[in-house]
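Every protein chain but one is kept in place in this view of the complex.
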Amino acid sequence: MSDKKDELEKAPAREKPTFVEPPPGHTGTGFFATSMDKAIGMARKNSLWPLPFATSCCGIEFMSTMSSHYDLSRFGMERLSFSPRQSDLLMVMGTIAKKMAPVLREVYTQMAEPKWVLSMGACASSGGIFDSYSVLQGIDRVIPVDVYIPGCPPRPEQVIDGILKIQELAQNESLRRRYSKEYEDLLTKYKID
Amino acid sequence: MPAFTIKAERDQLTTDRLLERFGADAVTHERLYDTMCYVVPKEKIHDVLAFLRDELDFNFLTSMCGMHFPGLELELGTVYFLHSMRNGHRIRVKTFVSLKEATLPTATDLWPTANWMERETYDFFGIHFSGHPNMKRILNMDDFPAFPMRKDYPLEDPTREDKNDTFFGR
Partner (left out) sequence: MSETTARPDLWKEDHVEGGGLNELTTLNLGPTHPATHGIFQNVLTMDGEIILDTEQTIGYIHRAFEKIAERRPFNQITTLTDRMNYCSSPINNMGWHMAVEKLLGIDLPKRVEYMRVIVMELSRITDHIVCNTIISQDAGATTPFLYYYQWRERIYEIFEEICGARLTTNMGRIGGFERNFSDLAWERTRAIIKELPAALDEFDQLLVRNRIFMDRTINCGPFPADRALQYGFTGPNLRACGVDYDVRVADPYSSYEDFDFKIPVGKSGDVYDRFTVRQEEMRQSISIIRQALEKLDKIADKTTYHADVPDWVLPPKQEVYNDMEALIYHFKIVMGEVEVPVGEVYHCVEGGNGELGFYIVSDGGRNPFRVHFRRPCFIYYQAFPEIIKGGMLSDAILTMSSMNVIAGELDA
């Protein structure tokens, strides 16, 4: 018992908790003024709720990324949702066969805007090593993708890199982007209404 | 250390019993590496499997798959991998059918595990198993137009447009 107490006494003073970097703005007593898109971008960036659409080996690497060694929750992704209605980020991890493609599309259309898609692994990005009749050669044949992470499977550090890029996209996205003509054209190209 | 061991006595016993029961013109036998392989015509296959299970104690159907040898008279074949756990003895039983009459009796009444194995063989090769409780495709989509494991079906996706065949030598 006594050596535990010694350890506690020798432990370094707790550091002050760190906060997310605030966007540039004006502060005063009791107020902080910044532009809306920066504030909303900051909020969206740090509280993305992912939908892990894990099909195969990349799913196991994602489970490793999610657990304590690499820890996704420090990026605000503590809550994984398996319901598309409650998630922002569709992480497609693993091979998508042609049998599964309609299911993937259905899940994508059920998500509410704004939504981002992360394609993890070689199979999801381009069909991977499976150049065969039954594998969809890349999910960007059925849904629009924002970030691709190559690798077979990608290391957890690469996954985190991809997530940081998604966070960058989420932070810097213009608020009207989902209503813009460019985005509508993109959805029409994929025949999603 | 030798790569494999041969159970000569049990192999001999199995071969003798099979020849005795079904005759030498129905059963051809050959030892390939460490396992005896028997080739049986398709009319006798169910009886042979039932005999092996009941009389020779092959209680475990390890696996079953199909094969396609283009150019032979009987092109499509199935292999049954049998295992007698009590005796630690494995054999393979093969039967061949032609492309036009690709039907075989089901083995699900002998071993329930043959259910999905036969569906997979049907899905890949088109061999129909009569008497099967649920004879439809298992791994490909139900309306898939061909039998993909046959040698004449190409491996790659026929609709892909990004790979140039001249560079990949296909």
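What to note about this one:
We just call them A and B in the order they show up, numbering each chain from 1.
Rule of thumb we're sticking to: a residue touches a chain if its C-beta (ideal position, glycine included) is under 8 Å from a C-beta of that chain, and two chains touch if they have at least 3 such contacts.
Here the structure is a predicted model, which is why all the values come from computation and not from measurement.
Per the touch definition above, the residue from A:56, A:109 or A:171 contacting the chain not shown is A:56. Considering the full assembly, A:133 is the residue among A:116, A:133 or A:148 that touches the omitted chain. For chain A, the list of residues touching the undisplayed chain reads 53, 55-57, 60-61, 63-64, 67-69, 82, 94-95, 97, 99-100, 103, 107, 129-135, 152-153, 155.
Taking the whole complex into account, chain B touches the unshown chain at residues 1-4, 32-35, 37, 59-63, 65, 67-68, 79, 81, 85, 88, 90, 92, 111-113, 115-117, 120, 124, 137-141, 148-149, 155.
The rule is short, and it goes like this: only the chains that are shown with their structure count from here on.
Here the spacing of chain A and chain B, counted between their Cα centres, is 46 Å.
The touching residues of chain A, counted against chain B in their complex, run 98-99, 131-135, 137. Residues 139-141, 148, 153-158, 160, 162-163 of chain B are the ones that touch chain A when the two sit in their complex.
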